[in-house]
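Below: one structure, written as structure tokens.
The other protein chains are all here in position, but one chain of the complex has been omitted.
Labels A, B and C are assigned to the chains in the order they are written; within every chain, residues are numbered from 1.
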Amino acid sequence: MVMEVERISGLKFHKKQDVAIVGAGMTTFKRRLNETGKELSYLAVKQALEEAEMELSDIEMVVMGSAPDAFDGLHMKGEYLLDGSGGSDRPYMRVFVGGGTGVFAPIAGYWHVASGLADVCLVVCEEKMSSSHPHPQSAFKYIWDPILDRPLNPNLIWIFALEMNRYMHVHNIKHEDIALVSVKNKANALDHPCAQLAEKITVEDVLNSEPMALPVRRLDVSPPSDGAAALIMVAPHIARQITDNPVWVTGVGWALDTTMWTNRDLYFPRYVAEAAKMAYKMAHITDPRKEIDVAEPYDPFDYKELHHMEGLGLAKKGEAPILTREGVTARDGDLPCSPSGGLLGVGNPIAATMGVKACELYWQLAYRAGKRQVAKEVTTGVCQAWGDLMQVGTVVVMSNKR
Amino acid sequence: MAVGKKDISAPPYAEGTSLSDEDIKKKKVTYVEDHPNIRYSWTAGQAVSKFLNELKKGKIAATKCNKCRRIMVPPRVFCELCYKPIDEWVYVEDTGTVQTFSISYIDPDAKPLEEPVIVAVISIDGASKNMGIMHVLGEVKPEDVYIGMKVKAVWKPEDEREGSVTDIKYWKPLEG
Amino acid sequence: MRVAVLGVGYSGFNTNTPDLNWKELMLEAAVRAYEDAGINPRKDVDSVVTCAEDFWEGFAIFDEFVPDQLGGVLKPTCTVCSDFLYGVATAYMQIKSGLADIVVVEAHSKASDILTFGEVIKFAMDPVWLRDIGNAHPYYFAALEMSQYVSECCINEEQIAEVVVKNKNNALLNSSAPYGAKVTVEDVLNSPMVFDPMRKIEIAPVSDGAVVFVLGNEFVAREITDTPVWVKGVGWWSETSNYDTMSFNAMYAYKAAKMAYKLAKITNPAKEVDFAEVDDRFAFKELQHIEALQLSRKYETGSLMQEGYFARDGELPVNVSGGNLGVGNLLEATGGQKALEVVLQLRGLAGKRQIEAETGVAQAWRYIPTASGTVAVFGV
Partner (left out) sequence: MFNEKIVDPAELRHWGGKIELYWIYTSGEAGDRFFKALRDEGKFIAAKCKKCGRVYFPPRMYCEFDFSETEYQEISGKGRVRAYTVAWLDKDEKPLEKPEIYAIIDMEGTDGCMIHLLGEVEEDQVEIGMEVEPVLRDKSEREGTINDILYFKPS
């Protein structure tokens, strides 16, 4: 018989030290870049080091986040990207939760510092999707179960279309309402110097764009890109030396749902809800809608931002489209969502989307987002990513007050 | 440690060198093309082997957990929620309900398809609620598909079946 | 906050596993580990860490196929693209940072599913500078390193043959080591040379298996057992990814060991470490790694090997389990098998190959073409 351990309560979240973010950087996101993955990582790290006014020798440990090896076309791609990410001659580790890696890598950075093993940890995310042929999407053929799914010749978009349709059906949401997210984010991206697909479009443009896997149309989708991003996480005594206004990581959470994605109702992302529960508990947030000032929910597809807002508790189930229509999620709204322009506007180099999620949230809370700075005063924000087969939720809560 | 309390109004970013597909075709930059021969033979294992063998016989096999009382398709040897071995194998119907669907105009390589494919998550009759599989629909026009539609499997002739999920050609609307 | 090993489980190790797919293989190891720890994974586990690389499995995102069989559904579950011991390090940090009280670490090898093993290793090489050169098996990369090592450290063929002889004979006492054999130094020296100066018998063939550890903080450990095995230190280090800046001398293992020893407060490893399980996927690597772990001095290791210093009944036994030469190349589970052997020895559960020990070290390398590795120190 299995004996059940009596749990010691109240032990959780007793970390060795707090964790602050003091620098971030990213490269432009483009359909195809000449730089190798290593060189892209280097460019992003260089920016982050510059912002923090640090040298590479100040970095103690490195965390790499990068999604499938099939994109860059390298087995053990973490090992390949090592030197460009500043991993030469130091502890270096790659973490991976599919598309959720962009926000998961900072979580791994968090435990490197919070455990006391490192005082300065560099987090780098890179993706070079253009290497994969015949099309970057072809690499997604191999995310399916080789025996149960792959014989049906699936395309990655299928799974999103199926989820989107279910979401629209259950809450009776119109495509027009969902398209507003694409319109908003692509317009927000006009202010992002790294953006690949920033443009002013209308709801009609989205609804009339080329069908991919209905209900998903071309403009509902973020583009595949090449790019990299970097973030520097430090212990409090280091942060103090660098800046008067660091941004603190106050909560992290992640959760992975069952592999059998066809066995659950897709209308609600319970994996995000679980991850958010963990992060909010840690950050002592009880009413996210009131306590969160700015959010960067993961938006590889326009409906996904809405879906994830509901998972994050920023909107009630089925309410996210209404908030979007009312302008609440606009950059000058009460709860700005994806002020960076998100993946829809800036681009979607899978893991490197850390640049528009975690890095953007840091910049917003540090009041360094320039033209993209949200109108309202901000203290606490949340960023989130999703990954795998509708499975992973990764959530980071940051605050500019400790 | 470099110490300097800075005041940056906008974040820095690094410009990469953008290339077009033309640049590659015209060899404006040097590159390497690789077509590796990477092959696998994935072991189906206990549950999936049995599932495939039963498909060959024209039946959909499922497994049952007597603790949570779920009947699970695709079958597995353990219940992932109770974390215990399954209790028995049962057969489920080859009819079901469309949970959600999509009309796909692209193939796995994102190339356009001449005829769209209708793909659906179908919850199988006889299994527990929401126990679905992903498959394609046929004998139906895209505009006629709706969530909640009852469908039935159309099997390949017995001599063409090979113990694969494609032994079911597609699922068609169940009349009446 | 100290970190303890609450339970271990494994499946294998076999040359092939035609009856179980990767999920069922992981399941078998996990169930045994949970039973060993006496916990209910659905209730007690806070976090699950899997160590896997996509192309060892044949998927684009292997992380998808992990949670169910480990009891990790809707729990914090993630993949570390590295060896099992990196997973142990991750768990160590998660526990120390208060994110989790109990963490499960898993790694496995389903190498028998890979039909083109050489092609997969080649796929790890830099595509622009290295991958396309010549037609040989990428084992040549290790042979180049061996060539430099033997000339630099004056190692002779007999000393390397001795590693093979020791490990293959040790493996005969390990029922889960499929490559055990009664061989002599002459047998080895008469065997075919395939990557001069490397012989075929010096290369560990692949095998299948899974290893699962349940790790917990000291409060949980005290509740479960009076004599826990502690994770005293972990270390991991990367030299570089470029062949031109690599030391080809296991500097990664030296630096990783330094980090682990520091955490474990070990100042004189040669005295304080009782035994070690090191990566010997190529026979010469064992000598390199012993040196890097500071268990012997440079230029001495080869002759100590010949004197039986590292034998099962020697001063400082190394690879009592049979090592990779005896158990096989377990891909990312390599460090898992090493750590498993260390824990079994420390708990007195190693059967016929049991030795007397209080502190053991497990070490693994990230395989061709890398210069990264990891070390963990366990003790009672």
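For the reader, a short list of remarks on this structure follows.
The rule we apply is simple: contacts are C-beta pairs under 8 Å (C-beta built on N, C-alpha and C of every residue); 3 or more make two chains touch, one makes a residue touch a chain.
Since the model is a prediction, treat every value here as computed from it, not as a measurement.
With respect to the full assembly, the chain omitted from this view is in touch with A, B, C. From the options C:Gln148, C:Ser191 or C:Gln306, the residue with contact to the unseen chain in the full assembly is C:Gln148. Residues of chain C that touch the chain left out of view are 18-19, 24, 27-28, 31, 58, 115-116, 118-119, 122, 127-130, 132-141, 143-148, 151, 193-198, 240, 242-245, 248. Not every partner is drawn; the one left out touches chain A at residues 32-36, 38-39, 42, 45-46, 49, 55-57, 70, 73, 83-84, 86, 88-89, 130-134, 138-139, 141-142, 146-147, 150.
Even with one chain removed from view, chain B keeps its contact list with that chain: residues 17, 19, 24, 27, 29-44, 46, 48-50, 52-53, 77-78, 84-87, 163.
Heads up, the rule we're going with is that only the chains that are shown with their structure count from here on.
Judged by contacting C-beta pairs, the busier of the interfaces A-B and B-C is A-B.
The distance from the centre of chain A to the centre of chain C, with each centre set as the mean of the Cα atoms, comes to 33 Å.
One simple way to say how far apart two chains are is to compare their mean CA positions; for chain B and chain C this gives 35 Å.
Each of the following residues of chain B touches two or more other chains: 34, 40, 42, 44, 48, 76, 80. Residue positions of chain A with contacts to 2 or more other chains are 73, 140-141, 146, 258, 260. Chain A meets chain C in the complex at residues 2-8, 11-16, 36, 38, 67-70, 73-83, 87-98, 104, 108, 110-117, 139-143, 145-146, 252-260, 270-271, 274-275, 278, 387-389, 391-392.
Chain B meets chain C in the complex at residues 32, 34, 36-48, 76-78, 80-83. By the touch criterion given at the top, residues 17-24, 27, 40-42, 55, 58, 67-69, 71, 73, 110, 112-116, 119-120, 122-123, 127-128, 131-132 of chain C touch chain B in their complex.
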